[in-house]
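The complex appears here minus one protein chain, its other protein chains still in place.
A and B label the chains in the order they appear, each numbered from 1.
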C-alpha cells in the first residue's frame, strides 16, 4: 500500500484484511514495527482525535511523529497555483510539502473543503495539489470530501458490535450553527454502502448530498449487495434502523451560498437528535457520530449519555485502524 | 498509585517515598521504565515548565507524550454540563477527554480557576468534571486550587538544601498587574504544613486565603508537628524566616470581584520583593517562586539574581519528582 486516501481505492478483501490487521494489533502489540520511522502530520484545520490518535499509533508501533499546524508556529501556506504571493501566506505548498516529506517516511494531510465551488471540492482540488507533490506514503487525515480513517474506524465499530451486514444504516443530517463540509457524510455513506448495508440518507430539503456522492454510494452498494436511498421524512427513514449515524453539513441547494444556507438552516434548529427520534427504530438502534459534536445543538445530552451512543467506541477505534494503515504503509 | 491530584491524598510516608524515588531517578536513570507508554497532556492554559518537564520526564523514562492545547490546533472545549453548545466551543469534554484517554496510558490536565465562584473553585468543579471521565492514571498539571507537582518539587528543593523541618516558611503575597489564581499559594501552604514547618502567610488586607484553605493547612500542620498563622505585617512574618515563598494572587474579599480586586491592588504596587525585605530575616533566608514571575513587578532583579534565589532549583526539580510520579503511575 502506498497511499491511504479513499476506501474506494481498495478491494473489499483489502479492506477486510486491514480491519483484521487492526484487530490483531489491538490484541497483540507490535512495538518495534515502525522503529525509526517518522510520520509528518500537516494540519490546515483543527483536530483532536486525528491529531492524538496518529501520534499514538506511531508511538505504539515504535515510531515517532512531527506535527505541523499550518500558520500556527509555521508559515501560512498557499495552495493555489500561479498566484502572486503578496498576501498573508509566506510559503507555497509546492516548496513546503516536499521539504516536509524529505524529513519523514510518510505524511498525513488534513485540509477541509473550501465550501465555495462544488466541482472543485468534489475533485479534491486542494488535497490533490499537495498529494501530487509527494512520492512517499500518504494518508488523508480528512479532505474536502473524504475521511477514510474515520470511515474505517466506523466500519470496525459496526463489526465490533456485530451489526449485521444488511442492517439499516440511517445517515441523518443534524443542526449546527453553521455550514460544515461534506467529508464525513460522504465517507460514512460510502463506507456503509461498501459494507453492504441498507443505507438511507435522511436530510431536510436543500441539504441533499450532491449527485456524484450519492451515485458513488449506489455503485458501491450495488457491488456489495446493499442499497442506498434518501428521504426527508424521519419516520420513513428510522423504522427498523440498527444505526443512526448523525452528521451536520451545509446546504447544497445551492452549494456554497452562505445566505441561502443560513436561511434554510434557521428553520431547522429542531433537527437535534433526541430520545423521541428512536421511538420508531429497532429497540437496539445505536447512535454514531464522528465527533466533535455540539451537545444539545446536534444531539441532546439524553442521547449521547445513553447506552445507545457508541461514539466513544468510534473514537477509540481510530487508533487500531490507523495502526493497521501505518503498518501497511511503512512495514510491508 | 492511580492518580496524582493532591498531596493530601497520600500519607507522609508515601510522599517521602516519592521524594526518595525522585532522588534515585536523579542519580540512576531508568531509561526503559516506561518504554511504549504514552502520556497525553491537555492544557487549557499556558505552560512552560509543566509542558516541557512532563515531556522530558516521559522521554527520560523511555516513553512518549502527546500534547493538546485546547482551542489551539484542536477544538475549543466546553466543560459545563447541560449547555446548548451554540457558541465557540465545538466539542464537549465528555466526548473529547475519553477519546484522548483511549489513545494514552495516562493523562495530565491543566485547567486554571474560573475565578468567579469561590465554592466552585474550591470544589475543583471543572477539573473534577474531567477527572470523572477518566479511568486511567491521571495527573493534576494545575487546577483551580492545587498544583501538586509544583508542591512536590518545592518539597524536594527544601530537602535538597537541608532546610530544617521546623524552620520558618513565609508564604508572601506579591503584586501582579491582575488577579491570579490561588492554586500555587494553596499548594505551597499545604506542602509546607505537611512537611512540618512553621508557616506564616503574609498578605495584605483583602487577600487572606479562604478559610477552607487555611483550615486544611492547619490540620496538616497539626498532624506533622508544624504550625500555620497569618499576618499582614511584614516585620512580624519575616523575622527569622528560612524561606520566603513569593506568589501573586487575586483579592478574596470578595473573591472574583474584578473591580474590588483592581481597587485593592492599585494601592499595593510596593509589594515587590526587594533586598530590604530580608533585613529582618535569618541571614540565609532563601527566595522561592514557582515561576513564571514578572521581574521588578513581583520580585526585583536584585533578589532574583542574588544567591538567595532558588527558583531555578525549584524549576529543575519538576523533572525528577514528575519522573517519580509517572514511574509510580505507570510502572508499578
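For the reader, a short list of remarks on this structure follows.
Methods note: a residue touches a chain if its C-beta (ideal position, glycine included) is under 8 Å from a C-beta of that chain, and two chains touch if they have at least 3 such contacts.
None of the values given here were measured: they were computed from a predicted structure.
The omitted chain makes contact with just one of the residues A:85, A:119, A:222 or A:235: A:85. Mapped onto subunit A, the interface with the missing chain covers residues 35-36, 38, 40, 64, 66, 68, 72-75, 78, 81-86, 89-92, 94-96, 98-100, 102-104.
Against the chain not displayed here, subunit B makes contact via residues 29, 31, 43, 46-49, 51-53, 55-56, 59-60, 62, 64, 67, 69, 72, 177, 291-297, 301, 304-305, 311-312, 315-316, 318-319.
Operating definition for what follows: only the chains that are shown with their structure count from here on.
Centroids of subunit A and subunit B (each the mean of its C-alpha atoms) stand 40 Å apart.
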